[in-house]
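All protein chains but one are shown at their positions in the complex.
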Amino acid sequence: MSQDIIYTSTSDESFKNRSTGYEYTVGPKPSLPDECNRSPLTSKLYSESLNTKRHEVSLSAMTFLFQEMISSLHKECKTVTEFETKLSNYGESIGSRLLELLNFRSSISPGSSSRTSTFLTSSTSVLSSQTSAPGTNANYTNNTNNNNGGGSTGNGTRSRSNTGASSKDYASSIKTSNRDSSDRHHHHHQVESLTSQISKMRRRDLKILDILQFIHGTLWSYLFNHVSDDLVKSSERNNEYMIIDNQPPLTQFISGPNNRISCDYFICGIIKGFLTNAGFRCKVTAHEMPQGQFENRTVYLIQFDNQVLEREAIRFDQP
Amino acid sequence: MAIESILIINKSGGLIYQRNFSESFASKLNSNDFLIIASTIHSVFAITSQITPKALQITQNNVDYVIPYIPMVGMENSNPQQNRNSNVPVKLGSYKGPDFFKEPFISWNKSGLRQLSTDQFTMYIYQTMTGLKFVALSSNVLSNNAGTTMTGSIDRTKAVNIASQVADNFLRKIYCLYGDYVMKDPFYSMEMPIKSELFDKAVKRMVNNLL
């Protein structure tokens, strides 16, 4: 099975099968059955750091690649739904990787420092253990332990107070500036590995609002260099949330409002992959809602599965 | 410079874009007329190029391929009368503002037709290295205002030059918009007519800023 895999670009399926992975505290294990059959070529990836390089490419390069991806996909798809689903799948494979990567990077203690990075090694390994138990009891125990051991981070505390506030408000805007936590990984100097700078892992987000805050702040900053323009809870259905982008950068050159929205399903996929991998099963759709200046303003509507709400009620609601 | 109409002609002489921006002579032409105009421009352009060597012998001194950069041609704050939306910074697609470029540049069009003036209108042509032609039709006519005195005619030459440089700056920016809103649109097929409403809007905004 392992030979069927291209590491960066594995689909979700093959990803999950690689459960005997890499333990970031220990390093690569030469005795793993999979590794024995591999070539003697030593993997550089394992020795590289997970830290962000903070490299950039031009928006043009990205949009040309995106453009070509869309037009090939468009040729092979017969219906809009098929197109949107396939495009979303591309995004999902990316979102599912980003969950652990960004969690790691957000765990760096503010004082510590670092340099070059490659993130996929650790992100894959942690992913495999993560995906195994979404929403099960084992998962809960696991996290409780984490909580006890790790203590609460500043981010966690802030989000929690937020939850209290917005549960009273209907359709209240629950955007906060997550900037400090998301920007944390932009400014650090240079050490070898990422793990050496992490004294305790940032706790995994267990509440809907916490994980949405993470997307609105950290994920968006990572992808587009700014937090998303709004995060809103639906006043009509309590499993619906909206993340709003006033000027989606990737689709800004695509003509035809309907075409443009279809192409936003790439971002829907990233959000979905991110949430699903964190144990929040959901459906994500894109909708056009122009407002004033912002003619391409896009709303990403997240509809959580009922099981997610039920779980949250059992776990967190006071009787 | 008031722009009446903009045309884009592909490398084989086909018209792929045409918009009018006012109720003028251009709006009286139908789409078929414009197709004919496009292929005529394409041919005349080539003919001009053929006869250029002779023309060069006579007027060689005036030939200058370097187009000076004229700041903010067609940009939002180039027109102070217009109400600017102060709270939202103007975004230029994949370009970091405030302007698309800020250097003088060299015209790729060395021997072809660059400018055509009549008593009714002036036409400017910008050709790219890939063979695209960007054409602007303007109703501004310099000849009548300039008078007949000696100084008048010198001023006129100057004015004609400046207008031509403004046009080159302007049309290169339309080319920049083309790079963003046409080339990066997955629903555009190469060499075919441009139907992007985003490109339309961006071009229109730039034309309006030029008034």
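Note that the chains take the letters A and B in the order they are written out, and that residue 1 is the start of every chain.
Heads up, the rule we're going with is that a contact is a pair of C-beta atoms (placed from the backbone, for glycine too) under 8 Å apart; a residue touches a chain by one contact, two chains touch by 3 or more.
Note that contacts and distances are computed from a predicted model.
Chain not shown in the complex: UniProt lists it as "Trafficking protein particle complex subunit BET3", one of "Superoxide dismutase", "DNA replication complex GINS protein PSF1", "Trafficking protein particle complex subunit BET3" or "ATP synthase subunit delta', mitochondrial".
Screening B:36, B:66, B:154 or B:192 for touch with the missing chain picks out B:66.
Note that of B:22, B:48 or B:115, the residue touching the chain absent from this view is B:48. The chain not shown here touches subunit A at positions 2-11, 38-39, 41, 43-45, 52-53, 55-62, 64-69, 71-72, 89-91, 93-94, 97-98, 118-120, 222-225, 249.
Although one chain is not shown, part of subunit B still touches it, namely residues 11, 45-46, 48-49, 60-61, 63-66, 93-96, 100-106, 108-113, 127-132, 172, 175-176, 178-180, 182-184, 190.
Rule of thumb we're sticking to: only the chains that are shown with their structure count from here on.
For this pair, subunit A with subunit B, the centres built from the Cα atoms lie 46 Å apart. By the touch rule above, subunit B contacts subunit A in their complex via residues 85, 88, 91, 93-94, 179-181, 183-188, 195-199. Looking at the complex, you find that subunit A touches subunit B at residues 58-60, 63-64, 66-68, 70-71, 74, 247, 252-256, 259, 263, 293.
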